[in-house]
Each structure stands twice: as structure tokens, then as C-alpha cells.
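Input: a single structure, listed below in C-alpha cells.
Every protein chain of the complex appears in place save one, which is left out.
After this line comes chain A, so read on.
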Amino acid sequence: MASIWTLHFHSLSVRPSCPFFIDSNSSTRRRRRHRFLITNGISTQQFKQQCITSISKFHHQLLTSISIPMPQFLTNRNIGINLPIWVCVAVVILVASLRALSKFSRKKERPGSVADLVRRGQLRSDRRGISRNLKYEDPFDNPLVKVSKSKSSVEMCGKVYRLAPVTLTQEEQAVHQRRRSRAYQWKRPTVFLKEGESVPPDVDPDTIRWIPANHPFATTSTDIGEDFAHKNVSQKHGVPFRIQAEHEALQRKLEALQNEEELNKVVINPINAKEFERPFNSHGRLNDHAEKTSLNNQVKDPLSSKLDSSPNNFGSASSSGEDQNLKL
């Protein structure tokens, strides 16, 4: 609504045909001209007529502009005079909006930016690392913290606080320390015992800490030695101790299991030899490879001899089956 009204006023104000809606300077100029015309012999009747027609014209235009605002505005024959201004305004707005849009899109699309990371869901917008270096050099004297010249008050975050000096002296501190040392006789506990455990010999009872049975500490079983724990803490490189130990143990177990299972299964039920196709295949391949190399080098490989020793007994047996499979 407001925009319509402004348009009306604008359209009226810039209309040159209306003699009463020109600025004060031009109106005075016009008045002077009229006076000049009158003095130069033009009749007052003519002037009156002119005035009446212009007033009626303006009245008519005013009425039409209010009743049908937009078409009047658009179909105004004088719009041609204002057209360059309107075009300029439109172009400026268009350019500004395009520039802002391109800036915004460029900012958003820049790969690797924080905004981009937030958009891709890699970073939470509320926990962005927006912290920057401190811009002031002293937390006691900066734009947010100001101490008054008389040093009796401090202004922090816009609030003024009255200051009072600290009166604690070294003597008073020493008095308090003495009081506390009398009040609290304490030795740091070095031995932690669960309820029900017996006190070991040569242990000062003051240094024993009795832990209730339901305490989180009490329910722990120390499955790792102190020395190992110390070593683990100071380890800097490489695979952690437990991981390595577990890995090695698992590997040993796997190897042992493989060997045992192979032997047992073959001994118990040699018909199930087909289940060992994969390892035998690999062994077979190794064997083939070894044979080839032995043939080439004319030297017996120790690896092939090892392989030949234990599983190759079935290997030779299975090789026939393998051959059969291949034939099939």
C-alpha cells in the first residue's frame, strides 16, 4: 500500500504539465513570467482562463490517477521522460543483486571452506571452529575491561563494579596453614585394601585406604602387572603391547590349529580330504612352483623339502584327486 502511495506522489510530482506541482523556484519564475505577460498587455481574462483550464486538467488527472493508479502510471505519456531514470535504477538494482548472488554462491561453493563442510554435513554448524586469536593484548585492559583512573572501579562488559583491595597477608596465610595442619592430620594412603582383606605386615595403618566393596575401584581386577603398565605408558612408537601380543598369540593359535586340524582330519577321515582343497591347492601350486624352480636350478629347495615332508604325503594323494577335478 505504501509503495502505491509513493508511486502516486512520485508520478504527480514529476508531471511537468501541471503548473502547481513544480518546485518553488520554477513557480516563482513562472509567476514572474505571468506578471511580465500581464504587464506586456495580455488580458487578465486570458490568464484566468488559462488558470482554470490548468486547474481542471490537474483535477482530472488527479482523479484518474487515484481511481486507476497502475494503468495511469504505466500509460502516462510523460513516462518517456522518466524512462532513463527508471532504467538506470532497475539496472543498478539488477547489478547489485546479481553481484550479491554471485558472491554468495561463490562463498558457498568454494570447496573445502567451512561453509562447504557444514553444507556437506562434515562439520556441525553450531560447533564450528570459529575461535580466533585474541585481538586484545591484555585481559585486564581492553575494550571490554576498563579500570577507572582512580582505580576504585572497573568496567566489565558495560557494568561498573566497585573494587576493594585484598587484605590477606602472608602472616594470615601462615596462621591458616597452621590451623589446618592441626585440624587435618592426614597421610596420603599408599595401600588400598578392599573390605575383608587382611592388613599386610610392615604397613602403616594410617596409609591404608579401605575401599568399600561396591566402589568402582574395588571391583577391578588388576589383570596387568605394574611393570607392564609402566612400559605401556612410556611407549612412543609402534604397535601397542597388548595388540601386538594378541595378534601374535592369535597367529600362533591359527597356525597350530591349521596344522592340527589338517593332521587330525586326515587321520580320522581321509575321505574328507576334499575339504582341504584350498590349502592343498596352494601347497600344490607351491609344489609345482618349487618343482619348476628345482628343475630350473637343479638344486633342491629347502622350502619345497619342508612342504614335502608333512602335508605332501596327502598332497601326493590329493594330487590325483585334483587331477581328477581338473579332468572333470
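What we mean here is this: a contact is a pair of C-beta atoms (placed from the backbone, for glycine too) under 8 Å apart; a residue touches a chain by one contact, two chains touch by 3 or more; residues count from 1.
The rule we apply is simple: contacts and distances are computed from a predicted model.
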**OP:** Pick from "SSX family member 2 interacting protein", "KLLA0E24773p", "Putative P-loop containing nucleoside triphosphate hydrolase" or "ATP synthase subunit d, mitochondrial" the UniProt protein name of the chain that isn't shown here.
**Re:** "Putative P-loop containing nucleoside triphosphate hydrolase"
Subject >> Full-complex contact with the absent chain, from A:E172, A:D204 or A:E255 >> reply: A:E172
**OP:** Based on the whole complex, identify which of A:L83, A:L98 or A:L144 touches the chain you can't see.
**Re:** A:L144
**OP:** Pick out the residues on chain A that sit against the missing chain.
**Re:** 126-127, 129-131, 133-145, 147, 150-154, 156-157, 159-169, 172-173, 175-177, 180-181, 183-189, 192, 209, 211, 215-220, 222-224, 226, 228-245
